[in-house]
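As you look at this complex, bear in mind that one protein chain is not there, while each of the others sits in place.
And now, chain A:
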Amino acid sequence: MTDLHSVLLDEDKCEGCTNCVKNCPTDAIRVHQGQAIIKDEKCIDCGECVRSCQHHAKQISTDGLDKIGDYKHPIVLVAPSFYGQFTTDIDPVKIVIAFKQLGFEEVWDVALGAEALTRKTAQYLKDNEGPIISSSCPTVVRLIKLLYPELLDYLAPFKSPVQLVAQRAKERAIKEKGFAEEEVGVFFITPCPAKMTTVNNPLGLEKSYVDGAIAVDKIYRKLLKKVKNMDVSMDYEEYETPYLGISWGKRGGEADLLSSENTISVTGIHNVTSILDELDRGDLPSIKYFELVSCEPGCVGGVLNVKNPFVAQFNIENLVEDHGKFIEQSLDDYDFELDKEFTPNTVAPLDDDFASAMAKLTELEEEIDELPGLDCAACGAPDCRTLAEDIINGLANRTDCIFILRQQLAELTDEMSSLAHSLPPIIQDEGD
């Protein structure tokens, strides 16, 4: 793994099947000599490969709870979707207390930032014609950077709820509590690899306000034990649950809160890709706001969660029911502005020179015609087109295709046998 991504491969477990290759939405994976390889420049950290690997060879590198010991003042940020991991008889305040018992000095809800961002976005929608695409899901932002650079201008130019809350909590600990910057460690309990990646590789920011990310599935058991054994009468003074913000954890939560017409909520990376295709070709003039989330149905579907995504969605719906008000807070407590624009991250053309690129394109089409067109992925590329592209780029051979290989072997065998039969009779006699 590099700083760029958090999905990595356990080489002992990888059997060299091509399930992940075929499910990757950006064609970022190839199998070579029995091992999957992820191309860094194309991976958007969606986690589809983790989902599709039956051998559990794809792993996600996150931090352990022990890392909080590196900081004098560790702060934890709880994702909205995290509440979906518990049944509704467990009051959110218990989860907050349990985090404190695990060693965190402060517990912050990302949902609080989600509520603030909702209000900010509602203002922005009034002043802008749209279309506007939510920039809260890092995978969606990376997907647009890679495959839809022409849509980058539509991304809402704001920090994500995680970064908003991280910045607020961190600056407050420094200013109001007098900690030095290096003494404050902000940790996010992450449902997905994409948000893990933003710790080292944030989007639109010079540096991330989050210092570490702990996977939900790494902390869940410890937390559950504490929550289950907790005295029900315990209370926690300053805590107010941001119920509305928590609804961001499931599909529609974000868009519904905007209470604006012409919003759409699309979840699941392949659905997101197809809606972006439509937007790209100018086919959706009447939709103004796009809530797009890589996981289905929303962040509750993140691969690092423990509960079935739809059960988690159900839990959140039950939890937030009957709560109709935002937490009182000032938008001035947050710094929404990004440090820099979202920039394209497109794959290089076949050649920088147009004429040479044209020539290579012809070569590519010819190569595609040579291949059988079965898209079986046995060669390690997701389909014949992609293999052809790899061949043109010098990254693969035509004989990586098992059908071509078999055909060439058959030809070779024919040649050999005809060669054998053409031996002079005298040698044949001696051989007997």
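What we mean here is this: contacts are C-beta pairs under 8 Å (C-beta built on N, C-alpha and C of every residue); 3 or more make two chains touch, one makes a residue touch a chain; residues count from 1.
The criterion applied here is as follows: contacts and distances are computed from a predicted model.
K.L.:
What is the missing chain called in its UniProt entry, if the choices are "Carbohydrate ABC transporter permease", "Anti-sigma regulatory factor (Ser/Thr protein kinase)", "Ferredoxin" or "DNA-binding transcriptional regulator, PadR family"?
P.N.:
"Anti-sigma regulatory factor (Ser/Thr protein kinase)"
K.L.:
Of A:Asp127, A:Glu206, A:Asp322 or A:Asp352, which residue touches the hidden chain?
P.N.:
Final answer for the missing-chain contact: A:Asp352.
K.L.:
Check the options A:Arg281, A:Lys325, A:Lys340 or A:His421 and report the residue that touches the missing chain.
P.N.:
A:Arg281
K.L.:
Could I get the residues of chain A that touch the absent chain, sorted low to high?
P.N.:
149-150, 277-278, 280-283, 285, 344, 346-347, 349-352, 354, 357-358, 360-362, 364
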